[in-house]
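Apart from one protein chain that is not included, each protein chain of the complex appears where it belongs.
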Amino acid sequence: MSDKKMKLKLHVYRQASKDAAGAMKEYVVEDVSEHMSFLEMMDHLNEQLMNKGEEPIAFDHDCREGICGMCSMVINGIPHGGHRGVTACQLHMRHFKDGDEIFVEPWRARAFPVLRDLVVDRQAFDRIVAAGGYVSINTGGAPDANALPISKKEADLSMDAAACIGCGACVAACKNASAMLFVAAKASHLNHLPQGEPERYERVKKMAAQMDAEGFGTCSNYSSCEAVCPKEISVRVIAEFNRDLLKAQAK
Amino acid sequence: MNLDAKIPEGPIEQKWSKHKLALPLVNPANKRKHKVIIVGTGLAGASAAATLSELGYQVEVFCFQDSPRRAHSIAAQGGINAAKNYQNDGDSVRRLAYDTVKGGDYRSREANVYRLAEVSANIIDQCVAQGVPFAREYGGHLANRSFGGAQVSRTFYARGQTGQQLLLGAYQALEKQVNAGAVKMHSRHEMLELVVVDGHARGIVTRDLVTGKLEAWAGDTVVLATGGYGNVFYLSTNAKGSNVTATWRAAKKGAGFANPCYTQIHPTCIPQAGDYQSKLTLMSESLRNDGRVWVPKKAGDARKPAQIPEEERDYYLERKYPSFGNLAPRDISSRAAKQVCDEGRGVGPGGRGVYLDFADAIKRVGKQVISERYGNLFDMYATITGDDPYTVPMRIYPAVHYTMGGLWVDYNLMSNLPGLHVIGEANFSDHGANRLGASALMQGLADGYFVLPYTISAYLATAKQPKLTSDHPEFKKAVDDARARMTKLLNVKGKRTVDSFHRELGVLLWNKCGMGRTEKGLKELLIEIPRLREEFWRNVNVPGSAESLNQALEKAGRVADFFEFAEVLVLDALDRDESCGGHFREEHEDQGEAKRDDEKFQHVSVWEWKGEGQAPVRHKEPLVFESFKPSIRSYK
Partner (left out) sequence: MAEASELRREAASEPLFGSLATFAMSSVGSKVVMAVTGIGLWLFITAHLAGNLTAFLGREIFNGYAAALHHNQPLLWGMRLALLIGFPLHILTAARTVALNRAARPVEYAWANKSPARAAAKTMMLSGAVVLAFLLYHLAHFTWRVTGPMPAAPLPSGDWDAYSMLVMGFQRPLIAGFYVLGQVLLAAHLSHGLYSMFQHLGLWGRRWTPWLQSAALVVGYGLCIAFASIPLAVLLGIIKP
């Protein structure tokens, strides 16, 4: 296993607090190993900054294995950096080369205000789920899990949509900052299951209303969301959501 | 320290149902007068929060992540066990309980374990009803697989994302209650203090991680569902934010910390690639169903794996444990990997790795089938390492994964501190000295959905504590304490970053209190850790202020707590002069296998904090096995 060391020039968005003005700042980071993940490279830069007495760059991250959905960086104009099915925490530096210039920015959307540097507030997603992204069942009294067979095909379609990690890359990538892929994925997960059926039309109505209230844009079928989704969720779910919402108008 | 476990009388099969009947209830009209504070929104916290608010209690929930959905339960890949016996292969509540007690090397409380097995089936029902998309057979029924050393197929799964799907189920139930106005959710809030008034846990102090604001919250009871402390080792499979602060703060207020030395090292992780590494990535244990583990027979063999002929390979798990082979339990597989690497037969950089080879499985069932089974895991491995596991064997090495130790709780999941309930990985109760695969998800949800909602009602019905608000002087004092600690950290203005200290602490622990532990090494740690801690408080560099989003300050507070806690962990490891499960004292082995000492150590060790500069005191809860007689845990 070889280990090439790189020197990179970074342009990183810095903003001191929610209400402060922000700007891109330039940094040079040295001794970057090709085996580092992108976030480890950011750690490395932060160590350098702190050793110089500067404040580190704030960025969201947690599991660092591509499932928690916390990391959120637009790298060279593409959320998570543009490798199919990969979050920023799993993007490795071997995809870059010595001397590269890299732009790192936060998710940009009115519904995702910047809290500091690369950290944004994504509670809008929680509120959309709270509006209807669940099956209204209380704990206890559930029938036997095998009482209701579900065809493998439907279960798989449901699972395809349920894979969403709620990172918000779809919003960040969309020219309109639309949240349709996220919202529709949650609806599709539940609407493909018999357990989700009774609330199906109410669910899409409420989630769509909340989505609008949060200030996300409209869907223009650019399909950018699908291209950057780390879980490769298909825009099929958006068509399903639209159909259900249309049907809901007649109910 | 009062360590009455309050295990109900009677045969093990009837303990829980009898106990439930005997528990006092809270009148429905009175429920809304009680406020429950829950910290943590993983499987245990989210499920408890949803369920308790459905019952009618006022619930306030806190998590440090930006959304409750991001708690680290989400990363569990493999599955969740349940004694459904859908496969008709002889599973039962008793067998699941027995496997779990034995898997825990007879260091867990059998009544708790039996209850866990008993409610396991309800969990699956509940999750399916919530819309958790478990894997299904073509006939439409739920699929199962065998997992983590079990002889029956009792593991339910959702692709490689079981934890995520279960957590989304609980998270959605929680959001449903938020929407109903029954739960108040506070994300990006970190608990910094537990508030105890008249001997009862009555609230917490949190820091708003965005604004830095310190706030006190008063309630009738506090539930900690804050997960494990694996990150004390710096490198682990835990999320970067996972920490011991909540439970350690509670321990410093009088809650006993049980069995801190029981840490689980997971055998199948991607080996460390360099010093900059920030975490280790787990590869699901399910890979061992088809992968064969081997190293070269010759030490220092630097040939590429494909160039090493069959007869020069040592499939050491199959050789040593013929009946379990590559599926031997976690602690055993991990130790075996360490052994061969210690012998100089490890592979990859630094010689810390073993092969997990799929060549035979691909030959047997075809690349297509292997890809269907493990495609996402293979992709993940390729993304991280740049190697293609279809053609080159994976390299794996054990890594810290789970901590069986935690705050001591009785049968009602309440700590020795009245009013403080502890659920999920944060408590100690169900896994003994080693946890079996697919059992953590089961325990988190069992505690949150089906155990705590009953037992907490009993506490609230009988505690009869006066109402109080956060204006009480104890709350004010706790806020001041939290502020003083932060100010102290910010004022050190030293030369080393928090991470550099944390990394060093991790290396110390991993080398001397990791997979193999000796009296000598542990005693050295008891000198080295305080020395490093002293340097930390003298030389740490925490930039920025306390009144803003300051990730360096967050880390500093957590690492400061890890430093104190690490010493107790090591003390416990030294005190437990036997080998059991994940705790392997090299002095106590029999041909490389852990050798228990039931005579002296069939007990839970519970540590009581005595204050700065004072030695913590060890108390014991003896373990009594009436239903599952301890035997030598053999997987040969």
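Going in written order, the chains are labelled A and B, and every chain counts its residues from 1.
Note that a contact is a pair of C-beta atoms (placed from the backbone, for glycine too) under 8 Å apart; a residue touches a chain by one contact, two chains touch by 3 or more.
Just so you know, these numbers come straight off a predicted model, no measurement behind them.
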Just to verify: which one of B:180, B:463 or B:526 makes contact with the chain not shown?
B:180
The one of A:29, A:89 or A:238 in touch with the missing chain is A:238
Name every residue on subunit A in touch with the hidden partner chain.
11, 13, 24, 74, 76-79, 82, 103, 105, 108-111, 172-178, 202, 205-206, 208-209, 211-212, 215-224, 227-228, 235-236, 238-246, 248-249
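Here, only the chains that are shown with their structure count from here on.
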Computed distance of Cα centres, subunit B from subunit A, in Å
26
In the complex formed with subunit B, which residues of subunit A make contact?
1, 3, 16-18, 33, 35-37, 39-40, 43-44, 47, 50-51, 53-56, 58, 60-70, 83, 85-86, 90, 92, 94, 115-116, 119, 121-123, 125-126, 129-140, 142-146, 148-152, 155, 158-159, 162-163, 165-166, 189-190, 193, 195-196
Touching subunit A in the complex, subunit B uses residues 47, 50-51, 54, 65-70, 72, 74-75, 84, 86, 122, 124-131, 133-142, 158-159, 161, 163-165, 168, 171-173, 175-176, 178-179, 185, 187, 210, 237, 239-241, 273-274, 276-279, 281-282, 348-349, 379-380, 383-384, 386, 449-450, 453, 495, 497, 499-500, 541, 543-544, 548-552
